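Okay, so here's the structure we're looking at.
Of the protein chains in this complex, all but one are displayed in their positions.
Letters are used for the chains, namely A and B, taken in the order the chains are written, and counting of residues starts over at 1 for each.
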Amino acid sequence: MTDYLIRGANVLGRGTADIAICDGRIVDPELLDATSAEVIDAAGLVALPGLVDMHTHLREPGKEDAETVLTGSRSAAAGGFTCVHAMANTAPVADTAGVVEQVHRLGRSAGFTEVVPVGAVTIGLEGRQLAELGAMARSAARVRMFSDDGICVSDPLLMRRALEYVKTFDGIIAQHAQEPRLTEGAQMNEGEVSAELGLPGWPAVAEESIIARDVLLAEHVGSRLHVCHVSTAGSVDLIRWAKARGVAVTAEVTPHHLMLTDELVRTFDPVYKVNPPLRTDSDVHALREALADGTIDVVGTDHAPHTAEHKCSEWSAAAMGMVGMESALSIVVEAMADHDFDFGDVARVMSAAPARITGASGHGSLEIGASANIVLVDPNRPHRIEPADHATKGRNNPFAGIEVSAAVTDTFFYGHRVLAAGALTTPHPAGATWTDQ
Amino acid sequence: MKHLLDTASLSREDAIGILDIAEEMALVSQREIKKLPVLRGRTVVNLFFEDSTRTRLSFEAAAKRLSADVLNFSAKGSSVSKGESLQDTIQTISAMGADAIVVRHSGAGTAHRLAHTGWIDVPVVNAGDGTHEHPTQALLDAFTLRRALAGVPASGPVSGGPRGAGLDGAKVAIVGDVLHSRVARSNVHLLDRLGADVHLIAPPTLLPWGVENWPVTVHYDFDAALAAADFAAVMMLRVQHERMHESFFPNAREYARLWGLSPARLETLPESTFVMHPGPMNRGFEISAAAADSPRALVLDQVENGVSVRMAVLYRLLTGQEETND
Partner (left out) sequence: MTQRTVLDAADVSRAVTRIAHEIIESNKGSEDIVLLGIPRRGVPLAHRLAEAIAAIEGSPASAGELAGSLDITMYRDDLRGGSYRAPEPTSIPAAGIDAKTVVLVDDVLFSGRTIRAALDALADLGRPSKVRLAVLVDRGHRDLPIRADHVGKNLPTSSSERVNVSLSEIDGTDAVTISGGRE
């Protein structure tokens, strides 16, 4: 494996230093054999720990026309992610050790990012009976996070049992907070725009009522709850209140909920159809505030590729979801431009915090001795987001054409440069043995 | 004007322009030869993904009176039910040579989508999209009401029809299931644009979220609203049968008692108040037979005017002409 000396990078945006990579680990630059290492001039670039995405949909097995673990992994590497969590709503559902091990194995053979499967909470995501959480936890995939994402675990008793059960292996339940009865047939945020467009609304209270219930359940049973894709100002208030009480709750926001509003639905372009739906301007501002002050812990992309057939249709027939791994960092930087939010904060919400919450031990740090999962970012490279150039199969990127200033240039994945000066290279040469597990 | 997708974006000038053309079109109905050569050799496609014989027939009659060829495409029994995409359907029809598409669909925004995706490049008329809009219904309602308020026959040929006028100052009540009504949405925008004073009367469960920000006055109590103002017209909305079992109101009897236009309520209306309904009516539920059949009811005028108004819309979208020195 090639050793690297990254010279003159602005580390976390907080000071210039050299970073040395030897045998897949970050080492003291003084100790690196400079004659054999490849030197990368990183003047003007910011170095961050490799990004960790708690929320992606890689679609394999079952929907390989939309994305595969390989194309999703390449998309992750291009976006600066060295670890992604693959949601369970595949076909078959990732509700057994067999399926999560398959996804895990596909990730290893792809070799562009660390793919960590998320296990389903209930069998078939049906919300009736717990899946074999223990078997998935003990499998080669070592699943720690469980979610029925896409569907809410709405049965309060089942949610309570799941929260309790995962304490066995310090697991966490990631809840898709959506009260099902309040959102039957919902097509967009319930508000002034839905009233005018006549589209059935998805009210904020359908998210907030589930979050309120779940933080109280998590407190009652003393377990860990993660709230996926928080989208409303009211949800932020509830999470802030729960954290103040000491509840072990963490929360996530997507790049699109930090940037876009339901006004876009007036175009009836299904690229803006997503679940939870785009909300209002005041929600966007509350979410940015919450990300800046730490109420919301992480940014998760909810990368959800769909084939053109599922998006090139009338609004009501279109699938919900947006891709976003390759635009995530640029969008977060833009969205947070007006807040006291530097690249250290970007590293916190897109790497260190998600790594801590999910127990992704090889990620989230640039300390000497850590695994060399690193991303280089050019903070001053204005460009337009062009979904056609992206590695994901999904073209349903709602940021198409938006001008952004920051660009991911290089990704080091366990010491291997999978993205070099903006171009994807080769999988990690060590095949399936690159981690130190 | 390239398309007619909604009334929300229709200017007052364009709306009155269409109503005035419709006055000319209504004159054609008195002639022995009820046909104009305007759209000779052109093809209008009625693309109905949702059943509506009444609206389809009205558009068909309008297109035929303008000498257009009409192709009717109904989603029932078509390839749409076999999973063909909207894009394939529309491009297939376009390849057969359509000069305009009239579309009815259960999903809000479908007409808008057809007009703006670049799949086709012909005028699109929205004949009802989900619970979004039904602009030709609002235009025919406005046409009918403008006639009625001018004191001329509400339908049929009138050579001195009220051209150029809006509905300025007219108090209009829209009563019933506003939440699920595309007719109500289109009427609120258009009536407001034409200067009318719009009142919505409905139980809170059947009003859209945020209705207090609409350019309307909202009433929950039908009797109190009728007591407080003399309405130029009361538009009753159809309540779909499936709403009966979704807890929007306790039951049909209570709805009829509180929000139906009963014989007793009809009695309280001033002589000058007209009664309208977009049809089909649920007699005895949202509207009593006494109201539906009273001389002040404009229900059949609305149907008749639908043809003239749709002729005007097709004419407006499918023609353009240069001024000449001849």
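Convention: contacts are C-beta pairs under 8 Å (C-beta built on N, C-alpha and C of every residue); 3 or more make two chains touch, one makes a residue touch a chain.
Predicted model only: the values in this text are computed from it and were never measured.
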item	value
Left-out chain, listing which of the shown chains it touches	B
Residues of chain B (touch criterion as defined above) contacting the omitted chain	1, 17, 20-21, 24, 27, 31-33, 35-38, 159, 163, 315-316, 318-326
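By definition in this document, only the chains that are shown with their structure count from here on.
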item	value
Distance from the mean Cα position of chain B to that of chain A, given in whole angstrom	46
Residues of chain A touching chain B in the complex	187, 190-192, 194-201, 203, 267-269, 309, 312-317
Residue ranges of chain B touching chain A (in the complex, touch as defined)	8, 85-87, 105-110, 112-113, 116-117, 129-133, 182, 185, 208-211, 213-214
